[in-house]
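Of the protein chains in this complex, all but one are displayed in their positions.
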Amino acid sequence: MTEGPALPQDPVEPPMDAVPAAGPSDGYQVRLEIFEGPLDLLLFLIRKKKIDIHDIPIAAITRHYLEYLGKKEQINLDREAEFLFVAALLIYIKSQMLLPRETDLAEQDDPRRVLVNRLLEYQKIKAACSLLREKEEDQLLQWKRHFLPPLPGESDLDVVELSLFELAESFFVLMKRRAADSTRIIRGRDVTIEVKMKELVGLLRERRMIDFLEYFTAHESLEEALVSFFCVLELVKTRVAVAVQDELFQTIRVWLRKDPPRQVAHE
Amino acid sequence: MNSRLKETIEALIFVSQDPLSLERMQVLLEGVPGEDIRAAVDELAGDYSAGDRGIHIVRGGGGYLFATKPAFDRDVRRLLQIERKNKLTSASLETLAAIAYHQPVTQSEISAIRGVDSTYTLKTLLEKKLIKIVGRKKAPGNPLVYRTSEQFLLYLGLNSLDELPSEEEMSRILQEEKPADA
Partner (left out) sequence: MNSRLKETIEALIFVSQDPLSLERMQVLLEGVPGEDIRAAVDELAGDYSAGDRGIHIVRGGGGYLFATKPAFDRDVRRLLQIERKNKLTSASLETLAAIAYHQPVTQSEISAIRGVDSTYTLKTLLEKKLIKIVGRKKAPGNPLVYRTSEQFLLYLGLNSLDELPSEEEMSRILQEEKPADA
């Protein structure tokens, strides 16, 4: 199943928290798994390409990002969705920057601003992680006592302090421990772009607006979800639908344009 | 005297939940002669008992363990009373949760849910009046049936059991195993 141009000196996965090493030549032959997520990958590319995080050439970074996704050897589909989601956002930002905007959409706002803020925040969290990791390692070498030293006699203990969430939490954990045994079988149905497109357009007509993340995650199988993901991209690209996001990485709301170009109506 | 040996033994006695026997030490410190271990333990114990110390090493249960010196019994009790008052053990909390969500429920049902015998914890919760016995089940052995008490609601600031976090809220937390993100 590994068919990419795997480099001989890269047979093992690097440690999870290491910055991926670039392979010889220009290729960054690393697996997607070593990244915590799409933001991690983006930061890696920014560092690798020596890009100023405050002035990201969005077209270039989008190209690198997609190139990267194309190079991956082995991916976990659950995670791929998150990477693809950000790919869509990059493309969205790019389009915002390229297209002449209607005047009433906050024109003073650089469409990249939200992305940059997120990346900076995420970068901070990553830096904090490496500092916290040191503290953790230090603490793990010191052993505390986890038992009560023996005591003569027990006194009567009446009062307790009890928190609702503590109680609920214990129960969750208890149930989870039990649920761990039972396996879950995920079955998906085969679905074509055509069918999905029809379903999606129908849904948009009916509800006027859909919450894309909600729609996306409601799917039984990832494959089906991905098909619908591409359908939305297609609809937006062909200007049949509009997608808007209030806050980056939150969710995307999709609705049909009032006057969609006739030729794309899948009816 | 090898002071490193004494230090090691000090650390071992401290973390050991049961009294640590000389035999056990000898197994752990392989290669160290028994008499050296013995001498180190004696010296360590001597250090603690001679000095102005709040704790010391005592022999008991076939081994050595740390304990507070008797002179501080009153202080220690005061501390523990305050600490323990504030807290249910996690076993108690777990049992209480199992009862809250499954009531009315019998001892063996609770034990089955927890996978652990819960007789003792039930007693504690009864003493604290967080649960109550409401009758017997019509089943072999007529086991006692437990429910949470009024007091329980009071502690949680709930008006009724309906206000406990619901199944859906729970499942939202429990749903979707995603080991990739572990």
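Per-chain residue numbering starts at 1, and chain names A and B are given in the order in which the chains are listed.
Quick note on the criterion: a contact is a pair of C-beta atoms (placed from the backbone, for glycine too) under 8 Å apart; a residue touches a chain by one contact, two chains touch by 3 or more.
Fair warning: this is a prediction, and the values are worked out from it, not measured in the lab.
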item	value
Residues from chain B at the interface with the omitted partner, ascending	3-4, 6-12, 14-16, 20, 24, 28-29, 52-55, 66, 68-69, 71-72, 75-76, 78-80, 82-83, 169, 173-179, 181-182
Touch list for chain A against the chain that is not drawn	16-17, 19, 22, 36-40, 47-48, 50, 79, 82, 86, 118, 121-133, 135-145, 148-149, 165-166, 168-169, 172-173, 176, 247-250
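In this text, only the chains that are shown with their structure count from here on.
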item	value
Chain centre separation in whole Å, for chain B relative to chain A (CA means)	40
